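Moving on to chain A:
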Amino acid sequence: MNISLLGIVGYLVGIAALVGLNAVILVWLERKVAGHMQFRLGPMEVGPHGILQTLADGIKLVSKQLVIPDEADKPLFLLAPIVSLVPIFAAMVPLPFSETVQAWELNIGLLLIIALGLLNTLGILLAGWGSNNKYALLGGARAVAQILAYKIPLLICVMTIIMMTGSFSLRDIAIAQKDTWNVLYQPILFIVYIITVTLETNRSPFDFSEAESELVAGFHTEYSGMGFSLFFLAEYSYMFIAAGLATVLFLGGWHGPWLPGVAWTLIKIYSIIFLMMWFRWTFPRVRIDQMLSFGWKILLPLSLINFIITAGVLAL
Partner candidate 1 sequence: MNRPIQPTYTLDKVGEENFALNLGPQHPGTHGVLRVVLHMDGEYILQADPVLGYGHRMQEKIAENMTYPQALPYVCRMDYLGALSYNLAWVLAVEKLCQFEVPERAEAIRVIATELNRISSHLLWWGAFLLDLGGFTPFLQALTDREQILDLLEEITGSRLTYCYFRFGGLPSDVDEEWLTRVLAFIKEFRDRLPRYHDLVTGNVIFHHRSKDVGVILPFDAAGYGLSGPILRGSGIEFDVRKHEPYSGYDRYDFEVPVDQNGDCLGRYNVRMAEIEQSLRIIEQAIGSIPDGPVRSKVPKLIKAPAGEVAMAVETPRGQLVIYIVSDGSKKPYRVKYRVPSFANLSIFAKMARGQLLADALAILGSLDMVIPEVDR
Partner candidate 2 sequence: MATTNPLQKALDKVGIEYKPTEFPNCGLHCSLVLEKEQIQPLARALAGKGFFIETVTAVDRIKENIFECIYLFNHYDQSQRLLVRVPLPRNRAVQPSIGRIFPGAVWHERETTEMFGIRFEGCPDSRNLLLPEDADFHPLCKDFSGVS
């Protein structure tokens, strides 16, 4: 494997374009989904059906003054959105879009993504602490408090799949599902996975760390302009990665009839993202202690039992 400088630059530019484009589309999609689920139209003015609205908003956000509170911990405050966003560039690397389209085939790609996913929480914690705002602090503390409750079921989910395919490589996992998707073998695991990634990406009904009606805006209460938009970018990119992982782990990656592999991957990814949006615009927020007990008392046993049964079946 030879790595050229040009290749790295190419990857970076490609991933940056993907991240940006994805956020533009997702923000627009979110607002459209929200609108139509609420008898509204959503953005309609900028571009046909408001497709360019996000771009306009992005330009506005970037051109805004970056307000730093007087009492804030300035380095942390500025670092937090970056800590939140940068791991995404690395996490996108091992994600396969088709048999050939993949930034870099890593044999431990799955592990890398799971590990980098944790850095998001660090970003939230830094933002919460650095803002020197009680609401932000509560939001940051909540984000940290919930890690174990969802990470362990998530890891068990992933482990079950690894056990089934015997590889950490996302490409191998996708190839292994050429004939039958994993979701058919493991429907309960799929549900557990969707719930845990909803938790991981801080999406409603588990949006504790930014719980609007409780914590104003949670960890990003004090952020405006660029910092705010970076957090947004990070949130939507994490959604993309989580959905991409779900596609590879459960929905057979790029496999599908008629259409090219990349198209199938994107369709699956955006379907899962749509599902997560659907959750957000339907459910009220769970209380944090209820979510913790849900994670420990339902998700963990469920995934563990599933793991054991799978192991038993595989051993036979």
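Structure notes:
Convention: a contact is a pair of C-beta atoms (placed from the backbone, for glycine too) under 8 Å apart; a residue touches a chain by one contact, two chains touch by 3 or more; residues count from 1.
Behind the choice of candidates: all candidates are chains of the complex that A comes from, given by their letters.
Everything quoted here is computed from the prediction, not taken from an experiment.
Of the numbered chains 1 or 2, all belong to the complex, but just one touches chain A: 1. Against candidate 1, in their complex, chain A makes its touches with residues 34, 37-40, 134-135, 138, 204-205, 207, 211-216, 280-290, 293.
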